[in-house]
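Complex shown without one protein chain; remaining protein chains in place.
Note that the chains take the letters A, B and C in the order they are written out, and that residue 1 is the start of every chain.
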Amino acid sequence: MSYEIKGLNEECGIFGVFGVPEASKLTYFGLHSLQHRGQEGAGIVSSDGEKLYQYRNRGLLAEVFADENDLNRLTGTAAIGHVRYGTSGNNSIANVQPFLFRFHDGDIALAHNGNLTNAQTLKCELEDKGAVFQSTSDTEILIHLIRQKKNLGFIDALKASLNEVKGGFAFLLLRKDCLVAALDPNGFRPMSIGQFDNGAYVVVSETCALDVVGAKFVRDVFPGELVIIDKNGLRIDHYTTDTKLAICSMEYIYFARPDSIIHGVTVHNARKKMGRLLAKEQPAPTADMVIGVPNSSLSAASGYAEEAGLPYEMGLIKNQYIARTFIQPTQELRERGVKMKLSAVRGVVEGKSVVVVDDSIVRGTTSKQLVQLLRDAGAKEVHMRIASPPLKFPCFYGIDMSTRAELMAANHSVADMCKIIGADTLGFLSIPSLITAISVPDAGNAPNGGLTVAYFDGKYPTPLYDYEEGYLKSLKQTQIQEG
Amino acid sequence: MSYEIKGLNEECGIFGVFGVPEASKLTYFGLHSLQHRGQEGAGIVSSDGEKLYQYRNRGLLAEVFADENDLNRLTGTAAIGHVRYGTSGNNSIANVQPFLFRFHDGDIALAHNGNLTNAQTLKCELEDKGAVFQSTSDTEILIHLIRQKKNLGFIDALKASLNEVKGGFAFLLLRKDCLVAALDPNGFRPMSIGQFDNGAYVVVSETCALDVVGAKFVRDVFPGELVIIDKNGLRIDHYTTDTKLAICSMEYIYFARPDSIIHGVTVHNARKKMGRLLAKEQPAPTADMVIGVPNSSLSAASGYAEEAGLPYEMGLIKNQYIARTFIQPTQELRERGVKMKLSAVRGVVEGKSVVVVDDSIVRGTTSKQLVQLLRDAGAKEVHMRIASPPLKFPCFYGIDMSTRAELMAANHSVADMCKIIGADTLGFLSIPSLITAISVPDAGNAPNGGLTVAYFDGKYPTPLYDYEEGYLKSLKQTQIQEG
Amino acid sequence: MSYEIKGLNEECGIFGVFGVPEASKLTYFGLHSLQHRGQEGAGIVSSDGEKLYQYRNRGLLAEVFADENDLNRLTGTAAIGHVRYGTSGNNSIANVQPFLFRFHDGDIALAHNGNLTNAQTLKCELEDKGAVFQSTSDTEILIHLIRQKKNLGFIDALKASLNEVKGGFAFLLLRKDCLVAALDPNGFRPMSIGQFDNGAYVVVSETCALDVVGAKFVRDVFPGELVIIDKNGLRIDHYTTDTKLAICSMEYIYFARPDSIIHGVTVHNARKKMGRLLAKEQPAPTADMVIGVPNSSLSAASGYAEEAGLPYEMGLIKNQYIARTFIQPTQELRERGVKMKLSAVRGVVEGKSVVVVDDSIVRGTTSKQLVQLLRDAGAKEVHMRIASPPLKFPCFYGIDMSTRAELMAANHSVADMCKIIGADTLGFLSIPSLITAISVPDAGNAPNGGLTVAYFDGKYPTPLYDYEEGYLKSLKQTQIQEG
Partner (left out) sequence: MSYEIKGLNEECGIFGVFGVPEASKLTYFGLHSLQHRGQEGAGIVSSDGEKLYQYRNRGLLAEVFADENDLNRLTGTAAIGHVRYGTSGNNSIANVQPFLFRFHDGDIALAHNGNLTNAQTLKCELEDKGAVFQSTSDTEILIHLIRQKKNLGFIDALKASLNEVKGGFAFLLLRKDCLVAALDPNGFRPMSIGQFDNGAYVVVSETCALDVVGAKFVRDVFPGELVIIDKNGLRIDHYTTDTKLAICSMEYIYFARPDSIIHGVTVHNARKKMGRLLAKEQPAPTADMVIGVPNSSLSAASGYAEEAGLPYEMGLIKNQYIARTFIQPTQELRERGVKMKLSAVRGVVEGKSVVVVDDSIVRGTTSKQLVQLLRDAGAKEVHMRIASPPLKFPCFYGIDMSTRAELMAANHSVADMCKIIGADTLGFLSIPSLITAISVPDAGNAPNGGLTVAYFDGKYPTPLYDYEEGYLKSLKQTQIQEG
């Protein structure tokens, strides 16, 4: 048995709507605002009350639906959609969601954001019972579990199945006559409910997708909940009450869009406060100005600048056009290629001592190049400030953060890191300040203020199942081989 | 005779290099940083000293060169490249540059940024002499002029031809053994020279393209100059000395990249100063914060905020993914569609009085939607501030700014405009402040500090030739019909 | 429950090889010679002894593998390939074969030529047990059956499964270390074994595929046989001995290539003999010449001419280029469009009395146009002769011959048909003469000389399972509704 651990990770955005005209077009607009959550594939399944219709392909949403006819064919008043971040190697079209499964007793479509931690175990068990899988995605497992116990009826079979899968998950299921959403017992991934003026409901990964389609925010989906939407309206059910909020802090730190509101907290505001607390914890007394790494770190940088009483300047420019990465030039050209994403503004940084605020350091290669870029543009001093704690442990709940061996902070002290990246000084935000900056109002008495901070302290809020033995053990032995 | 005036307008970015290995790949990287100057088509012509090789197509650079082989086939140590902004209607592949003309006595490739104001007249004259044109682009005219007087020798024929064409132009010409650049007598369009460590030269539309390829800035190209680069190095020549700098102020206002330096002025710094002067001229006493329209107005907004002593906030988010515009939804969906580009951050603007800084108002439709977006997100007051004077007259020198009938400020007072877009107050920067903010050091005693500000005051620095009779006259009669 | 009967029909060509370098390229060449058996989709799965690799798509083989890299990536020394005839409506890429199923205990690829008559029943039973199907093809059923009884071991599970499926089938299965072929108990579809000089074996739908790859014919696969090829060579096994040869007569009549040899009979020779016997049974005393409908009826026409002592002429020309059928012109143009496939040679038929030999009449529309074409070209008399008996009943074993309601001979007498198509006379071959013309040496004492002639007499050699109730009953009531 040799599943590749990495291949199972997926990050995604999901969108579902029930009871509106041209549901697939609305879904297209909604997915567009969730495109930052996944750029490798996109798809939509619609229902006209009788049949389900599917279109999906690899690529950006606008590439997938480059021919409008492919969208027009998805008729009906209900739809679910998906944008997918796929790690290389399992980038087959068979893995692009939503999945659509056809049965003689009624079709089911499925879209998923998250990562199951017992996927391998369940898959082997199912295959040993005769199951035939069509994708390498762990998402498909849910359908097999449901169908194994179809005699219970759909909703009860779904509830029982949700109690078998472990990890982080936000599922959307579409049948010809209903839309169902389900969130894992820790609420690792965000999911919110909105409503249109006509009363129809919509379920989305982030609230920014509500704004674009003109829906009003109703409430977040909570851990263990099942949201059932049909012609009778919306009903909240539970498949478990053994829940404890532990929302992924990386959503606030860099993954979600700044205008989204997750569990009552505007992401931009959380980031700005991370920047303020960072300025208190990690001042840079000699600095002339603060600059942010566009786009995800601009909020934190402006917070740092305000707190520090320093000017906030535009010292780095991001090229908004994406270059193909295939072009592998000679070594000489490759170093120039690095500059295709970011440019330093010489007229701003020349001769200055600058604080650069970034959201995180993963492998450290980008940070090193960033420092060099600023020095090449004439910066006198470069003080790197990171608006989150050092990343030392991987995420098993749905964000592809690479393995531990690749995480720079897992293997180096802050002092070493500073030296390697070539900065004058380097400082990180502390875990307590991170929790304070976010301050989830819904947290109740959940640990860490309702956040998962395991990426920083290694204390995962759940057992890790498949990863426990095969993976973490190998981490301890530091014998990781990667392709 | 019925050429469509609009169809001749083109905005572009050009890049040329001579004497480096893999010249076409370098050109690819350079064009990538100029992509903001044109997204409708791209192409490269290379020379290996014997033959010229061409590849071009419609679309973004990364789409055009999606198959790396198309780039690899462009062998050689010299190349010119082009990214093109094409108005609809003449978007044929035959109009995508660089053009490559094959002759029994040696091929010539040509790339152009600008607009000729006597193109129609010249084209008719040439056709009447037997010329056969292959594109509807005015760029092709230069080749016909050169070939008509080929007996003079290439450089002298080119010089004579450059004295026949009128308007704004920056030309790059590539032959098997030389690269030539030429700028119009007013220097309407920017063009700069860089140099590699190995001594090879590069000519670019904006200096941001020098940084990405690792070249050092040498000097700007000046009006009337001819830059000839061959195996003997670089030589500056002139085809005319009757010159007067009148660089397009729109390059500073919104078109160029903020990290580019044009005639000694960093674009970001100019914009920031426009924001500062705007804050002085058009204060907003009741405002709580300043926000900018991403991305082009962020520099000016931060300048405004600093001058006004107000917090600079991220109240608007730009979706970095481009949606296909073809999707024409129902009226209901269309208004939502507007929100696909920009989102207001409710958590920032709710209950606040905000100053929104934008770089310009063309038709006013975007401004109106912007104001509505902010009000929908809960903004208490919306004070629109524009970091340039009211746009009243079209550009005939290479920027496609629509016709005068479409320019909101050409037909409405500022008070009317404020009412139409729905803002609480509206204020523009004055022309003198614009000139002060930019302050071109190279200007000498040129009028308007070496800038073209005709878009604001209608005083064009040159005769308008083809546009004089047919076009401007019709403008005065306001009888414009457009398709 | 509402499966569409038509949608399950499939006609195909299959090719499998084990133990040669570049097995996928060999498979490509082999499939090319089987392209006449299916033009809607093509695919290849290869094995390098460790892993299986798949590529498939809709379209002709040369379109599917238009990029040679897609073929090169299919490394290894074993492969199976498939060309598919798909009826409209189920033309999804998910239905293009070979299918590749990945399991934690070893992958299985599958290619199929035929039609299962109990597919709906089996599929419902499997779904009720929890099976999740990924295609609408009945081929996938075999894998589910095998996996349900995987504890038996692969070969025994396969044998047991082959006893559960009914109808006409020729299966190829590829695992990392073996290639298996299986034929139904009546041998409805042809399948032959070949061998290379190096000893490696190949299994093909028709022997014409052996010639193109340079393999020598070994033997045909017989009903009920299982052919297992691995590193130990070839082994013939049986999953049942309750067999009776009833090979599809339509393979000889029009489907197979004339150079193929099926159960010892060269297809061209069988057709020529059909023509000779037709000339005896259905002479045309006033005729000046004999012409055939290209390409499938040329053999029979030359046989008719020889027997009748008439000149064999080229009176009809087939356009070898395929026109898109999408172009739906006005009524006036549509009738011209008919002529795009076939042209009459005026210089041959003008003023002459001609015998036209065709292989069969399905709906009669082509025959009618053919007669008109010849009359327009000046033919004096047109005597239509069909080298097979009247088609009255559909095929349920793998050839998509339309439903009975569409079969002209099912609803009209020969005299009526002659009148409708506008011929001077019309004559068909008798069933006994068809059997005599083919004379399968391997037939033993099987009924009808080892042939299925149910299309002509309605006496199917097996029960029809799913089709028995739902379909044939409806045929009797002549209440067929088709989309």
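Here is the rule we go by: a contact is a pair of C-beta atoms (placed from the backbone, for glycine too) under 8 Å apart; a residue touches a chain by one contact, two chains touch by 3 or more.
All values derive from a computational prediction rather than experimental measurement.
Every visible chain touched by the undisplayed chain in the complete complex is listed here: B, C.
Within the complete assembly, C:71 is the residue of C:71, C:204, C:293 or C:357 that touches the hidden chain. Note on the undisplayed chain: of the listed residues C:45, C:61 or C:221, the one touching it is C:61. The hidden chain makes contact, of the residues B:133, B:154 or B:217, with B:133.
What subunit C contributes to its contact with the hidden chain is residues 21-22, 25-26, 28-29, 32-33, 35-36, 39, 60-62, 65-66, 68, 71, 208, 211-214, 257-259, 261, 266, 268-269, 295, 298-299, 302, 306, 311-314, 317, 319-324, 326-327, 329-330, 333, 335-337, 339-340, 343-348, 377.
Residue positions on subunit B in contact with the hidden chain: 1, 3, 93, 101-105, 123-124, 127-134, 136, 140, 143-144, 147-148, 150, in rising order.
The rule is simple: only the chains that are shown with their structure count from here on.
Fewest steps needed to get from subunit B to subunit C, stepping only to touching chains, is 2. Remark: subunit B and subunit C have CA centroids separated by 62 Å (rounded to whole angstrom).
Separation between the centroids of subunit A and subunit C, computed from CA atoms only, is 50 Å. Averaged Cα coordinates give subunit A a centre that lies 37 Å from the centre of subunit B. For subunit B, residues touching at least two other chains: there are none.
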